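Encoded as C-alpha coordinates, the structure appears first; notes follow it.
Left out: one protein chain. Kept in place: all the others.
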Amino acid sequence: MDFSQMNAAEQAHMSKVIEKKQMQDFLRMYSNLVERCFNACCNDFTSKALSSKEEQCVMNCTDKFLKHSERVGARFAEQNADAMNSTAGK
Amino acid sequence: MDFSQMNAAEQAHMSKVIEKKQMQDFLRMYSNLVERCFNACCNDFTSKALSSKEEQCVMNCTDKFLKHSERVGARFAEQNADAMNSTAGK
Amino acid sequence: MDFSQMNAAEQAHMSKVIEKKQMQDFLRMYSNLVERCFNACCNDFTSKALSSKEEQCVMNCTDKFLKHSERVGARFAEQNADAMNSTAGK
Amino acid sequence: MSFLGRSGAPSGSVNPERVEMAMQELDMVTDVFNRLVSSCHAKCISPRYAEGDLSKGESVCIDRCVSKFFEVNKKVGEKLQSMGAGQSGTQSAFGSL
Amino acid sequence: MSFLGRSGAPSGSVNPERVEMAMQELDMVTDVFNRLVSSCHAKCISPRYAEGDLSKGESVCIDRCVSKFFEVNKKVGEKLQSMGAGQSGTQSAFGSL
Partner (left out) sequence: MSFLGRSGAPSGSVNPERVEMAMQELDMVTDVFNRLVSSCHAKCISPRYAEGDLSKGESVCIDRCVSKFFEVNKKVGEKLQSMGAGQSGTQSAFGSL
(Lines give C-alpha, C1' and ligand atoms only; values in the text may rest on other atoms or scores of the structure.)
Protein backbone atom coordinates (compact mmCIF):
# COMPACT_ATOMS: atom_id res chain seq x y z
CA MET A 1 0.00 0.00 0.00
CA ASP A 2 1.31 3.41 -0.90
CA PHE A 3 0.51 6.29 1.44
CA SER A 4 2.98 8.70 -0.17
CA GLN A 5 0.16 10.34 -2.09
CA MET A 6 -1.30 11.49 1.23
CA ASN A 7 -0.48 14.69 3.05
CA ALA A 8 0.80 14.73 6.66
CA ALA A 9 -2.64 15.17 8.23
CA GLU A 10 -4.00 12.24 6.30
CA GLN A 11 -1.01 10.05 7.11
CA ALA A 12 -1.40 10.81 10.83
CA HIS A 13 -5.09 9.93 10.62
CA MET A 14 -4.29 6.68 8.84
CA SER A 15 -1.71 5.72 11.49
CA LYS A 16 -4.40 5.96 14.15
CA VAL A 17 -6.82 3.97 12.05
CA ILE A 18 -4.23 1.28 11.39
CA GLU A 19 -3.35 1.07 15.07
CA LYS A 20 -6.98 0.54 16.00
CA LYS A 21 -7.36 -2.01 13.21
CA GLN A 22 -4.35 -3.93 14.45
CA MET A 23 -5.98 -4.25 17.87
CA GLN A 24 -9.17 -5.54 16.25
CA ASP A 25 -7.21 -7.90 14.03
CA PHE A 26 -5.34 -9.22 17.02
CA LEU A 27 -8.60 -9.90 18.89
CA ARG A 28 -10.07 -11.68 15.88
CA MET A 29 -6.92 -13.71 15.43
CA TYR A 30 -7.14 -14.69 19.11
CA SER A 31 -10.73 -15.95 18.93
CA ASN A 32 -10.06 -17.58 15.57
CA LEU A 33 -7.12 -19.40 17.16
CA VAL A 34 -9.26 -20.60 20.07
CA GLU A 35 -11.93 -21.88 17.69
CA ARG A 36 -9.44 -23.52 15.36
CA CYS A 37 -7.47 -25.33 18.06
CA PHE A 38 -10.58 -26.30 20.00
CA ASN A 39 -12.06 -27.83 16.87
CA ALA A 40 -8.85 -29.65 15.97
CA CYS A 41 -8.00 -30.93 19.45
CA CYS A 42 -11.21 -31.54 21.42
CA ASN A 43 -13.31 -34.46 20.30
CA ASP A 44 -14.09 -36.27 23.51
CA PHE A 45 -16.99 -34.92 25.56
CA THR A 46 -17.24 -37.66 28.14
CA SER A 47 -15.51 -35.25 30.51
CA LYS A 48 -15.70 -31.48 30.97
CA ALA A 49 -12.01 -31.05 31.79
CA LEU A 50 -9.30 -30.74 29.18
CA SER A 51 -7.14 -33.89 29.13
CA SER A 52 -3.36 -33.46 29.18
CA LYS A 53 -3.29 -34.83 25.63
CA GLU A 54 -5.84 -32.23 24.49
CA GLU A 55 -3.94 -29.49 26.29
CA GLN A 56 -0.69 -30.46 24.57
CA CYS A 57 -2.47 -30.47 21.24
CA VAL A 58 -3.88 -26.98 21.89
CA MET A 59 -0.43 -25.65 22.81
CA ASN A 60 1.16 -27.11 19.67
CA CYS A 61 -1.72 -25.92 17.53
CA THR A 62 -1.35 -22.37 18.86
CA ASP A 63 2.40 -22.42 18.44
CA LYS A 64 2.22 -23.76 14.93
CA PHE A 65 -0.50 -21.40 13.82
CA LEU A 66 1.50 -18.37 14.98
CA LYS A 67 4.61 -19.61 13.20
CA HIS A 68 2.53 -20.31 10.14
CA SER A 69 1.03 -16.79 10.17
CA GLU A 70 4.44 -15.25 10.63
CA ARG A 71 5.86 -17.13 7.66
CA VAL A 72 2.87 -16.34 5.48
CA GLY A 73 3.20 -12.69 6.55
CA ALA A 74 6.86 -12.59 5.55
CA ARG A 75 6.18 -14.09 2.11
CA PHE A 76 3.15 -11.85 1.69
CA ALA A 77 5.24 -8.75 2.36
CA GLU A 78 7.86 -9.87 -0.19
CA GLN A 79 5.28 -10.61 -2.87
CA ASN A 80 3.52 -7.33 -2.17
CA ALA A 81 6.80 -5.43 -2.48
CA ASP A 82 7.51 -7.20 -5.80
CA ALA A 83 4.03 -6.35 -7.10
CA MET A 84 4.55 -2.73 -6.03
CA ASN A 85 7.90 -2.46 -7.82
CA SER A 86 6.70 -3.99 -11.05
CA THR A 87 3.76 -1.57 -11.04
CA ALA A 88 6.00 1.40 -10.23
CA GLY A 89 8.32 0.43 -13.08
CA LYS A 90 5.56 0.88 -15.63
CA MET B 1 -17.87 -7.45 31.14
CA ASP B 2 -17.50 -4.79 33.81
CA PHE B 3 -18.98 -1.37 33.09
CA SER B 4 -18.66 -0.15 36.68
CA GLN B 5 -15.54 1.81 35.77
CA MET B 6 -17.64 3.98 33.46
CA ASN B 7 -19.48 7.14 34.42
CA ALA B 8 -23.23 7.58 33.88
CA ALA B 9 -22.89 9.27 30.48
CA GLU B 10 -20.68 6.49 29.22
CA GLN B 11 -22.97 3.80 30.56
CA ALA B 12 -25.97 5.40 28.83
CA HIS B 13 -24.02 5.54 25.59
CA MET B 14 -23.03 1.89 25.92
CA SER B 15 -26.65 0.86 26.52
CA LYS B 16 -27.63 2.37 23.20
CA VAL B 17 -24.71 0.74 21.44
CA ILE B 18 -25.55 -2.63 22.96
CA GLU B 19 -29.19 -2.31 21.95
CA LYS B 20 -28.21 -1.61 18.36
CA LYS B 21 -25.74 -4.47 18.44
CA GLN B 22 -28.42 -6.85 19.69
CA MET B 23 -30.58 -5.98 16.70
CA GLN B 24 -27.67 -6.66 14.35
CA ASP B 25 -26.82 -9.86 16.17
CA PHE B 26 -30.41 -10.98 15.90
CA LEU B 27 -30.46 -10.36 12.15
CA ARG B 28 -27.19 -12.23 11.70
CA MET B 29 -28.48 -15.10 13.81
CA TYR B 30 -31.60 -15.18 11.62
CA SER B 31 -29.75 -15.43 8.33
CA ASN B 32 -27.23 -17.84 9.83
CA LEU B 33 -30.14 -20.03 10.91
CA VAL B 34 -31.68 -19.96 7.43
CA GLU B 35 -28.36 -20.92 5.86
CA ARG B 36 -27.63 -23.62 8.40
CA CYS B 37 -31.05 -25.30 8.20
CA PHE B 38 -31.26 -24.96 4.43
CA ASN B 39 -27.87 -26.65 4.09
CA ALA B 40 -28.77 -29.42 6.52
CA CYS B 41 -32.28 -30.12 5.22
CA CYS B 42 -32.43 -29.40 1.48
CA ASN B 43 -30.55 -31.80 -0.74
CA ASP B 44 -33.04 -32.61 -3.44
CA PHE B 45 -33.33 -30.11 -6.28
CA THR B 46 -35.58 -32.09 -8.60
CA SER B 47 -38.40 -29.81 -7.39
CA LYS B 48 -38.53 -26.13 -6.48
CA ALA B 49 -41.03 -26.55 -3.65
CA LEU B 50 -40.09 -27.55 -0.13
CA SER B 51 -41.26 -31.13 0.57
CA SER B 52 -43.12 -31.74 3.81
CA LYS B 53 -40.14 -33.79 5.01
CA GLU B 54 -37.78 -30.90 4.30
CA GLU B 55 -40.13 -28.46 6.01
CA GLN B 56 -40.30 -30.63 9.12
CA CYS B 57 -36.52 -30.85 9.14
CA VAL B 58 -36.23 -27.05 8.90
CA MET B 59 -38.64 -26.56 11.79
CA ASN B 60 -36.77 -29.03 14.00
CA CYS B 61 -33.44 -27.56 12.98
CA THR B 62 -34.61 -24.06 13.91
CA ASP B 63 -36.09 -25.24 17.19
CA LYS B 64 -33.03 -27.17 18.14
CA PHE B 65 -30.60 -24.43 17.19
CA LEU B 66 -32.43 -21.91 19.37
CA LYS B 67 -32.48 -24.30 22.33
CA HIS B 68 -28.82 -25.03 21.72
CA SER B 69 -27.94 -21.31 21.68
CA GLU B 70 -29.93 -20.70 24.81
CA ARG B 71 -28.17 -23.50 26.68
CA VAL B 72 -24.75 -22.37 25.44
CA GLY B 73 -25.67 -18.81 26.49
CA ALA B 74 -26.60 -19.95 30.01
CA ARG B 75 -23.35 -21.89 30.45
CA PHE B 76 -21.37 -19.03 28.89
CA ALA B 77 -22.83 -16.56 31.40
CA GLU B 78 -21.96 -18.87 34.33
CA GLN B 79 -18.41 -19.40 33.14
CA ASN B 80 -17.98 -15.71 32.51
CA ALA B 81 -19.23 -14.90 36.01
CA ASP B 82 -16.77 -17.45 37.45
CA ALA B 83 -13.92 -15.95 35.46
CA MET B 84 -14.92 -12.49 36.66
CA ASN B 85 -14.99 -13.54 40.31
CA SER B 86 -11.66 -15.31 40.21
CA THR B 87 -10.12 -12.20 38.63
CA ALA B 88 -11.77 -9.90 41.19
CA GLY B 89 -10.45 -12.09 44.01
CA LYS B 90 -6.87 -11.37 43.04
CA MET C 1 -36.49 -2.91 -0.10
CA ASP C 2 -38.82 0.05 -0.09
CA PHE C 3 -37.30 3.51 0.20
CA SER C 4 -40.52 5.34 -0.71
CA GLN C 5 -41.17 6.07 2.95
CA MET C 6 -38.04 8.23 2.97
CA ASN C 7 -37.81 11.90 2.11
CA ALA C 8 -35.48 13.24 -0.59
CA ALA C 9 -32.61 14.03 1.78
CA GLU C 10 -32.71 10.56 3.21
CA GLN C 11 -32.90 8.93 -0.21
CA ALA C 12 -29.85 10.90 -1.36
CA HIS C 13 -27.98 9.82 1.74
CA MET C 14 -28.94 6.20 1.16
CA SER C 15 -27.72 6.33 -2.46
CA LYS C 16 -24.28 7.33 -1.27
CA VAL C 17 -24.28 4.63 1.36
CA ILE C 18 -25.36 2.02 -1.16
CA GLU C 19 -22.67 3.12 -3.61
CA LYS C 20 -19.99 2.75 -0.97
CA LYS C 21 -21.40 -0.60 0.07
CA GLN C 22 -21.30 -1.83 -3.53
CA MET C 23 -17.60 -1.05 -3.69
CA GLN C 24 -17.01 -2.97 -0.47
CA ASP C 25 -19.17 -5.85 -1.67
CA PHE C 26 -17.24 -5.97 -4.92
CA LEU C 27 -13.92 -6.12 -3.06
CA ARG C 28 -15.21 -8.89 -0.80
CA MET C 29 -16.55 -10.80 -3.77
CA TYR C 30 -13.13 -10.47 -5.41
CA SER C 31 -11.17 -11.88 -2.48
CA ASN C 32 -13.83 -14.52 -1.91
CA LEU C 33 -13.44 -15.57 -5.53
CA VAL C 34 -9.66 -15.80 -5.24
CA GLU C 35 -9.96 -17.92 -2.11
CA ARG C 36 -12.65 -20.15 -3.56
CA CYS C 37 -10.88 -20.83 -6.87
CA PHE C 38 -7.49 -21.23 -5.24
CA ASN C 39 -8.92 -23.81 -2.86
CA ALA C 40 -10.72 -25.66 -5.64
CA CYS C 41 -7.91 -25.63 -8.19
CA CYS C 42 -4.55 -25.68 -6.41
CA ASN C 43 -3.64 -28.91 -4.67
CA ASP C 44 -0.10 -29.53 -5.80
CA PHE C 45 2.62 -27.68 -3.93
CA THR C 46 5.64 -29.39 -5.43
CA SER C 47 6.09 -26.25 -7.49
CA LYS C 48 5.54 -22.56 -6.76
CA ALA C 49 4.27 -21.68 -10.24
CA LEU C 50 0.69 -22.16 -11.37
CA SER C 51 0.49 -25.04 -13.87
CA SER C 52 -1.46 -24.46 -17.08
CA LYS C 53 -4.05 -26.94 -15.86
CA GLU C 54 -4.46 -25.04 -12.61
CA GLU C 55 -4.67 -21.75 -14.48
CA GLN C 56 -7.41 -23.10 -16.75
CA CYS C 57 -9.30 -24.33 -13.71
CA VAL C 58 -9.04 -20.90 -12.05
CA MET C 59 -10.34 -19.17 -15.19
CA ASN C 60 -13.30 -21.57 -15.47
CA CYS C 61 -14.00 -21.31 -11.76
CA THR C 62 -14.06 -17.50 -11.95
CA ASP C 63 -16.24 -17.53 -15.03
CA LYS C 64 -18.66 -19.99 -13.57
CA PHE C 65 -18.89 -18.28 -10.23
CA LEU C 66 -19.77 -14.95 -11.85
CA LYS C 67 -22.42 -16.59 -14.02
CA HIS C 68 -23.73 -18.39 -10.99
CA SER C 69 -23.93 -15.13 -8.96
CA GLU C 70 -25.66 -13.38 -11.80
CA ARG C 71 -28.29 -16.10 -12.13
CA VAL C 72 -28.84 -16.23 -8.36
CA GLY C 73 -29.14 -12.42 -8.39
CA ALA C 74 -31.78 -12.50 -11.12
CA ARG C 75 -33.86 -15.13 -9.29
CA PHE C 76 -33.34 -13.31 -6.00
CA ALA C 77 -34.68 -10.07 -7.48
CA GLU C 78 -37.75 -11.88 -8.84
CA GLN C 79 -38.50 -13.59 -5.58
CA ASN C 80 -37.97 -10.36 -3.67
CA ALA C 81 -40.38 -8.54 -6.00
CA ASP C 82 -42.95 -11.30 -5.50
CA ALA C 83 -42.57 -11.11 -1.73
CA MET C 84 -42.95 -7.31 -1.90
CA ASN C 85 -46.15 -7.52 -3.97
CA SER C 86 -47.80 -10.11 -1.79
CA THR C 87 -47.01 -7.95 1.26
CA ALA C 88 -48.31 -4.78 -0.45
CA GLY C 89 -51.48 -6.61 -1.43
CA LYS C 90 -52.45 -7.16 2.17
CA MET D 1 -37.24 -9.78 3.52
CA SER D 2 -40.23 -7.80 4.78
CA PHE D 3 -39.89 -9.78 7.97
CA LEU D 4 -38.97 -6.72 10.00
CA GLY D 5 -42.21 -4.94 9.14
CA ARG D 6 -41.02 -1.38 9.67
CA SER D 7 -43.85 1.15 9.87
CA GLY D 8 -43.68 4.01 7.38
CA ALA D 9 -42.61 7.40 8.77
CA PRO D 10 -42.98 10.60 6.72
CA SER D 11 -41.18 13.77 5.47
CA GLY D 12 -38.55 16.39 6.57
CA SER D 13 -34.74 16.31 6.95
CA VAL D 14 -32.51 13.27 7.48
CA ASN D 15 -33.80 11.22 10.39
CA PRO D 16 -30.74 9.30 11.59
CA GLU D 17 -32.86 6.57 13.11
CA ARG D 18 -34.71 5.91 9.86
CA VAL D 19 -31.50 5.90 7.82
CA GLU D 20 -29.91 3.59 10.37
CA MET D 21 -32.80 1.14 10.06
CA ALA D 22 -32.65 1.20 6.26
CA MET D 23 -28.91 0.51 6.47
CA GLN D 24 -29.48 -2.42 8.79
CA GLU D 25 -32.05 -3.80 6.35
CA LEU D 26 -29.61 -3.29 3.47
CA ASP D 27 -26.87 -5.09 5.39
CA MET D 28 -29.26 -7.92 6.07
CA VAL D 29 -30.29 -8.28 2.42
CA THR D 30 -26.62 -8.38 1.39
CA ASP D 31 -25.83 -10.91 4.08
CA VAL D 32 -28.73 -13.14 2.99
CA PHE D 33 -27.74 -12.81 -0.67
CA ASN D 34 -24.15 -13.81 0.03
CA ARG D 35 -25.24 -16.86 1.99
CA LEU D 36 -27.65 -17.77 -0.80
CA VAL D 37 -24.92 -17.55 -3.44
CA SER D 38 -22.63 -19.65 -1.32
CA SER D 39 -25.23 -22.31 -0.41
CA CYS D 40 -26.49 -22.75 -3.96
CA HIS D 41 -22.94 -22.88 -5.26
CA ALA D 42 -22.22 -25.75 -2.89
CA LYS D 43 -25.47 -27.53 -3.82
CA CYS D 44 -25.43 -27.04 -7.60
CA ILE D 45 -22.00 -26.35 -9.06
CA SER D 46 -19.71 -29.23 -9.92
CA PRO D 47 -16.25 -28.55 -8.47
CA ARG D 48 -14.36 -29.94 -11.46
CA TYR D 49 -14.37 -26.71 -13.48
CA ALA D 50 -13.89 -28.40 -16.86
CA GLU D 51 -15.64 -25.44 -18.47
CA GLY D 52 -16.67 -21.89 -17.59
CA ASP D 53 -20.33 -22.02 -18.57
CA LEU D 54 -23.18 -23.17 -16.41
CA SER D 55 -24.51 -26.52 -17.64
CA LYS D 56 -28.25 -26.93 -18.21
CA GLY D 57 -28.48 -29.07 -15.08
CA GLU D 58 -26.63 -26.50 -12.99
CA SER D 59 -28.87 -23.69 -14.22
CA VAL D 60 -32.07 -25.54 -13.36
CA CYS D 61 -30.64 -26.49 -9.99
CA ILE D 62 -29.82 -22.83 -9.22
CA ASP D 63 -33.39 -21.73 -9.96
CA ARG D 64 -34.87 -24.37 -7.67
CA CYS D 65 -32.24 -23.75 -5.04
CA VAL D 66 -33.13 -20.04 -4.81
CA SER D 67 -36.84 -20.91 -4.55
CA LYS D 68 -36.26 -23.37 -1.74
CA PHE D 69 -33.95 -21.00 0.08
CA PHE D 70 -36.66 -18.34 0.05
CA GLU D 71 -39.19 -20.83 1.37
CA VAL D 72 -36.81 -21.79 4.17
CA ASN D 73 -36.23 -18.10 4.89
CA LYS D 74 -39.97 -17.60 5.21
CA LYS D 75 -40.54 -20.65 7.41
CA VAL D 76 -37.70 -19.70 9.74
CA GLY D 77 -38.97 -16.09 9.90
CA GLU D 78 -42.48 -17.23 10.79
CA LYS D 79 -41.12 -19.58 13.41
CA LEU D 80 -39.02 -16.85 15.01
CA GLN D 81 -41.96 -14.44 15.01
CA SER D 82 -44.28 -17.04 16.56
CA MET D 83 -41.74 -17.47 19.33
CA GLY D 84 -41.41 -13.75 19.88
CA ALA D 85 -37.75 -14.19 19.21
CA GLY D 86 -35.23 -11.39 19.32
CA GLN D 87 -35.80 -11.92 23.02
CA SER D 88 -34.22 -15.31 23.84
CA GLY D 89 -31.20 -16.86 22.07
CA THR D 90 -29.28 -13.77 21.13
CA GLN D 91 -29.60 -11.89 24.37
CA SER D 92 -28.47 -14.79 26.49
CA ALA D 93 -24.91 -14.00 25.43
CA PHE D 94 -25.33 -10.69 27.19
CA GLY D 95 -26.75 -12.20 30.38
CA SER D 96 -23.57 -11.41 32.22
CA LEU D 97 -23.04 -7.88 30.97
CA MET E 1 -12.50 -12.59 28.73
CA SER E 2 -10.53 -10.50 31.19
CA PHE E 3 -7.52 -11.25 29.03
CA LEU E 4 -7.14 -7.63 27.98
CA GLY E 5 -6.72 -6.41 31.56
CA ARG E 6 -7.91 -2.85 31.07
CA SER E 7 -7.07 -0.55 33.95
CA GLY E 8 -10.01 1.28 35.55
CA ALA E 9 -10.39 4.97 34.68
CA PRO E 10 -12.75 7.27 36.65
CA SER E 11 -15.58 9.86 36.27
CA GLY E 12 -16.68 12.83 34.04
CA SER E 13 -18.22 13.09 30.53
CA VAL E 14 -18.01 10.53 27.70
CA ASN E 15 -14.40 9.55 27.10
CA PRO E 16 -14.38 8.32 23.49
CA GLU E 17 -11.32 6.16 24.08
CA ARG E 18 -12.91 4.33 27.02
CA VAL E 19 -16.16 3.80 25.13
CA GLU E 20 -14.19 2.58 22.13
CA MET E 21 -12.36 0.03 24.28
CA ALA E 22 -15.58 -1.22 25.83
CA MET E 23 -17.06 -1.60 22.37
CA GLN E 24 -14.05 -3.58 21.21
CA GLU E 25 -14.42 -5.83 24.25
CA LEU E 26 -18.14 -6.22 23.50
CA ASP E 27 -17.40 -7.13 19.89
CA MET E 28 -14.90 -9.67 21.07
CA VAL E 29 -17.30 -11.30 23.53
CA THR E 30 -19.94 -11.56 20.79
CA ASP E 31 -17.41 -12.99 18.36
CA VAL E 32 -16.27 -15.60 20.89
CA PHE E 33 -19.87 -16.48 21.75
CA ASN E 34 -20.77 -17.01 18.10
CA ARG E 35 -17.77 -19.24 17.54
CA LEU E 36 -18.64 -21.17 20.71
CA VAL E 37 -22.23 -21.73 19.56
CA SER E 38 -21.03 -22.88 16.18
CA SER E 39 -18.27 -25.19 17.47
CA CYS E 40 -20.45 -26.87 20.09
CA HIS E 41 -23.26 -27.26 17.55
CA ALA E 42 -20.85 -29.11 15.26
CA LYS E 43 -19.53 -31.25 18.13
CA CYS E 44 -22.80 -32.08 19.90
CA ILE E 45 -25.90 -31.76 17.72
CA SER E 46 -26.94 -34.65 15.51
CA PRO E 47 -27.62 -33.35 11.99
CA ARG E 48 -30.65 -35.58 11.39
CA TYR E 49 -33.19 -33.24 12.99
CA ALA E 50 -35.75 -35.95 13.71
CA GLU E 51 -37.04 -33.82 16.58
CA GLY E 52 -36.80 -30.22 17.83
CA ASP E 53 -35.77 -30.87 21.42
CA LEU E 54 -32.26 -31.36 22.69
CA SER E 55 -31.70 -34.98 23.71
CA LYS E 56 -30.23 -35.73 27.14
CA GLY E 57 -26.94 -36.69 25.48
CA GLU E 58 -26.83 -33.46 23.47
CA SER E 59 -27.52 -31.35 26.56
CA VAL E 60 -24.73 -32.96 28.56
CA CYS E 61 -22.38 -32.63 25.59
CA ILE E 62 -23.15 -28.89 25.32
CA ASP E 63 -22.31 -28.28 28.98
CA ARG E 64 -18.98 -30.06 28.69
CA CYS E 65 -18.26 -28.43 25.35
CA VAL E 66 -18.65 -24.93 26.80
CA SER E 67 -16.38 -25.84 29.73
CA LYS E 68 -13.67 -27.16 27.44
CA PHE E 69 -13.94 -24.20 25.12
CA PHE E 70 -13.36 -21.84 28.05
CA GLU E 71 -10.35 -23.86 29.12
CA VAL E 72 -8.94 -23.70 25.61
CA ASN E 73 -9.64 -19.95 25.53
CA LYS E 74 -7.68 -19.56 28.78
CA LYS E 75 -4.74 -21.69 27.63
CA VAL E 76 -4.46 -19.86 24.33
CA GLY E 77 -4.71 -16.49 26.10
CA GLU E 78 -1.93 -17.42 28.53
CA LYS E 79 0.23 -18.67 25.68
CA LEU E 80 -0.26 -15.44 23.73
CA GLN E 81 0.53 -13.35 26.79
CA SER E 82 3.66 -15.36 27.55
CA MET E 83 4.81 -14.69 24.01
CA GLY E 84 4.07 -10.98 24.27
CA ALA E 85 1.85 -11.44 21.25
CA GLY E 86 -0.07 -8.67 19.60
CA GLN E 87 3.42 -7.94 18.33
CA SER E 88 4.30 -10.75 15.89
CA GLY E 89 1.75 -12.67 13.74
CA THR E 90 -0.83 -10.00 13.12
CA GLN E 91 1.49 -7.15 12.36
CA SER E 92 3.49 -9.05 9.82
CA ALA E 93 0.64 -8.50 7.37
CA PHE E 94 1.38 -4.82 7.63
CA GLY E 95 5.11 -5.21 7.13
CA SER E 96 4.86 -3.71 3.69
CA LEU E 97 2.57 -0.81 4.51
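As written, the chain order gives the labels A, B, C, D and E, with residue 1 at the start of each chain.
Convention: contacts are C-beta pairs under 8 Å (C-beta built on N, C-alpha and C of every residue); 3 or more make two chains touch, one makes a residue touch a chain.
Being a predicted model, the structure only gives us computed values, none of them experimental.
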{"item": "Residues of subunit A (touch criterion as defined above) contacting the omitted chain", "value": "1, 3, 5-7, 9-10, 13-14, 17-18, 21, 25, 40-41, 57, 59-65, 67-69, 71-73, 75-76, 79-80, 83-84, 87"}
{"item": "Touch list for subunit C against the chain that is not drawn", "value": "1, 3, 18, 20, 22-35, 37-39, 41-43, 45-50, 54-55, 58-59, 62-63, 66, 69-70, 72-74, 76-77, 80-81, 84"}
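What we mean here is this: only the chains that are shown with their structure count from here on.
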{"item": "Intersection of the contact lists for subunit A and subunit B", "value": "E"}
{"item": "Most distant chain from subunit E by Cα centroid", "value": "C"}
{"item": "Rotation angle superposing subunit D onto its copy subunit E by C-alpha atoms, nearest 5 degrees", "value": "120"}
{"item": "Subunit C and subunit E: spacing of chain centres that average the CA atoms, whole Å", "value": "30"}
{"item": "Distance from subunit E to subunit B - Cα centre to Cα centre, in angstrom", "value": "14"}
{"item": "Junction residues of subunit B, two or more chains touched", "value": "1, 3, 18, 25, 41, 59, 62-63, 69, 72-73, 76, 80, 84"}
{"item": "Junction residues of subunit E - those touching two or more other chains", "value": "26, 29-30, 33, 44, 63, 65, 67"}
